[in-house]
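Report on the structure given below.
Yeah, one chain of the complex is gone here, protein chain that is, but the others are all in their spots.
In order of appearance the chains are A, B and C, and numbering begins at 1 in each one.
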């Protein structure tokens, strides 16, 4: 049922004179444009956008959409990305005009419902993390990391020790955003080794820890899906040297209501509400990256945060622009409110027991799948995991030349999205599987069976997989060597 | 990217104990149910509905949806069905809570916006048809036919001539709903022959016309897409005998603002707003079937209609339940208001010029496609048409054994929905093509080229077409012989 | 025009290919003397933004169940609609497709319909369901036609007054031209008196319609009525509330059901309550199920399971020889377009609720409506009009006889009080039909009672006795 005609590029579909939009005639007395604006700023003609009719636009994009796999359509065990169900009720809430059509500069009295939601969200996130101060401003996980590192910088600056605390320690299994954020925040990045099972190599850690430590960025559960066994020691030793612990909260889906960053020694963390709290990924965003920090870091948070004051009539919410120590602003306007609203709706849907159940079942599903997969793909970290695990395709590669990429591509033929591959870099031919709690045992069984079948298939078949998709194995080398980044026709 | 696991039947996907819905605890003092209801009426257990989780329901239905062709995704030249673009702005309007959440028994003062839209809709339809009285009540085209015939019956009853006017004349090329409606309304159905070009065979017509005539049901433009050449004569001769002319308005897309039922002699007509006025078809409905009638038939219309009265403060809309002569009610509540709202939005979007343009381009597109198709598939009606035309596959069938069904099925492989086949029954191996105005020349060219290519393909290939779809040629005989009409498992 | 593609250049090229000078020339197939010689007299076109502003103004003239606490029922209900229903119902592949004539490219719709049919059979306890009719009222009328055709009894059909008045009116319209009489059985107690019913049943009665819970919200004596109907050789047409089946016996199980050679023969319902908006009365969903032996008399489309040429299981429209496009004037009905999208919505809704969700919903309706009934009946001003047990609706009698005022004042206070019954039953012009769904909260009901309390004259009059009693 493929329709390749309407998925031609918009520019090929364009025809001069087609229109989809009709604007009203101007209802105010009109001036000549050249009377209003100097000729030097005026364009000769508007930009060469495509010229289309409404049905054409609809058919084009609807057909494009069906060329994607998505959580709504397929099992999507993309490790580290927590591709869980995106509840439709959250979409309905976010689309309400009373939220969707609020201007960021409306008077606060006209925004009390919105501000209340955001205030509650700050409280929820603080409670879940055990870190009492919260900023909702960051626009994504990486932005949250960066913001937290700026908080750290502001803190050390305030302590007059910024020149001493220059190093950010990052495990080699960490997500690429961690070192990138640290570098952007002006710190020196020091990589710490991890062991086979994903745990921090304490020897290497101690060899790199000194009084220049600013922040240790830890992912816990880490990217192979185990809970860091030396968490407490790491925190204590970093704290002893005046450093801070930052938790990359991308894996919060494993520990909601089970343990809290603040309780295991972290001073700061970000959340990925578009993972843990079911925000849709949008084909690459938007997300949000709210952070929570310990009390002593509160003054350094970016401004504004939402505060509450008692009034004769009850209570009133307002934007609090913080004091001297605030690091300032990390973006325009308040934050990715639409994403936060969905997360708020998710947390309200679950309540305390429900959130814990989410993590319990995320962990149960991952362990169950691990128990099936380990029989044909080794899982170096061992028999247990939290919300995800990392298998290795390395033996298969040396035996039959089949790579993690081959398996990933072949899975697509069977109607499964691929796991994350080649991450973390510490596991060879890494195959990182995160089933999430919103999948059934039946699906996990089917996935394990297909994956096993694939490992038995002819390597030649796998090298050329996928076979059932419209395209297969784009030439990325050519794409990067001579990049074509926009449509070059008329 | 097919996902066949989640499109298993809901009953196979069900598992005892799964829940997608959580209802609130009861906030009023509860009674024992057996204290409230006699045990004799109580079921032992609720019906055996499937037990599913929310993500499962979403994935099931989203995947099912992608197994349909639709206007949003494909060219859909299904003759007689006017598969034009369904504007998204109409959907937005109909979904507004101020319309979607109105109860039919609300006090009229709380419904003035709604009633105003419906009043305007009555006026619009009357103006477009040239027939001054309108009922919005019927639920679909066929229901409109039936209602109009009841109007006729009520009229003849009022004239005390119901026992005389027993016959309804229907051309053999008419849609099946016409004779079926006439029979349901208690009339005797008399079939009138049509000529090769689709026009009424005037000789046959005259041979069947007598003073028992109640109604002549005419489709104009007719189902082969030509404007009835003897329209005026037919109307005059029927009127002369005291009969009424009914226009099946399914083909209004050809004549908006060009000619009007009331002006060419019809006394009654229905509309298919889900065709002409862009209401989506919903996979088989809902539609609506509003009717317009001449002034002398107004008192017979079903009740209620919307009327307007002047008030000191302006004007006020109210439901008018008609008088003695009204035929009564043809359904519960007011009508398929959601469909009418979309049609209202469509008419307001177009205005008088726009509606005429719709018909102009519908006719242009059909004639253009006719000019291309006639070179390889004969079009018995000749070189010109209104909004659609009917080709015949008969020569191809006698030459190569290729049927209209074969061509239809093969088109699916090329990403086109099939035209209507085997209707009207007056054309052998009929292939009825209605492109509508919301398609491009490029699409029409591609369709004509593919259709031509198919006529040249190996007949064997065609007999087994389609080849690219998940299923091909369901066994309808087996389905009817031993019908399986529901899932039989647990 | 936003939906047209043809550019001026296209038009020229196309006309050239056709061999016509102009579009007007193409329209010359319409005789000149029949052409409209002026533009249509309609308001000028509005672009999307303008139209949205126009619509916004009209919308603002309406009050609705989202901004007014609603106790309105009577066949259209303010049940909760989960967001998933809207998400699925707004998939273009569902709502912009046609009736599944080409099964290969309509398996999505066909399977969804098949699943719908299955759920309807499971809810009704009958063997066959079609894939929808227009609405509850016309479904009831079609059931009557089916019964007449099946029994070949053209004398009369029997409808109790406790059947929805608009359904009765619709049935009257459908049978009038066929010369069939509609006999109305009075229900002064709010439910059918089986003896009264028996007195009008004879061998010319094609069927009895029984709504349960009935229009007054009350529960009928389904077993006795079913038995009496079958004794007379007539068919029993059940009119049910799908939500009530979370608690109540299925129509197919009435009077012992199939095992007892009894139960409803045909069951029809208004399916709006299953995930569709009230939308001022339509489009809704006509549900119809029947015994297997009646299937060839059934109106409407039916989806069947079969296999394709490669043996793959699949779905297709079946038993089409019942239908108008094959059988023309001999068809079981003229219905063509049905309510596919709303059957889909009902499927999604029921999939989300499941058996337990349906039961909980029904239970909440029952408990909450009972609460409000008790609170209102406690007031001096009101009494319950009938004593039969009720499900989610009940009738109160206003001793002051000021139902219209009550409705008006309630509206001013933010409530849709209910449906005044005088419009349908002159003898009940002091009565109001009040409905409470699972959406209503105790706080809303208490506020409603308080609001009535504050209305001028709500106290006093007939009430002194009760006032002392409480």
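The rule is short, and it goes like this: contacts are C-beta pairs under 8 Å (C-beta built on N, C-alpha and C of every residue); 3 or more make two chains touch, one makes a residue touch a chain.
All of these numbers come straight from a predicted model, not from anything done at the bench.
Although one chain is not drawn, the whole complex shows that of A:89, A:193, A:239 or A:325 it is A:89 that touches it. Screening A:239, A:348, A:400 or A:428 for touch with the missing chain picks out A:348. Where chain B meets the missing chain, the touching residues are 1, 15-24, 53-56, 58, 62, 87-89, 91-92. With the whole complex as reference, residues 48-49, 52-53, 56, 66, 80, 82-83, 87, 90, 92, 438-439, 441 of chain C touch the missing chain.
Criterion: only the chains that are shown with their structure count from here on.
The chain with its Cα centre farthest from the Cα centre of chain B is A. Chain geometry summary: the mean Cα position of chain A and that of chain B are 47 Å apart.
Separation between the centroids of chain B and chain C, computed from CA atoms only, is 20 Å.
The set of chain B residues touching two or more other chains comprises 54, 58, 62, 66-67, 69, 71-74, 85, 87, 412, 438-440, 469. Shared contact sites, meaning residues of chain C that touch two or more other chains, fall at 1-5, 10, 45-48, 82, 84, 86-87, 92, 105.
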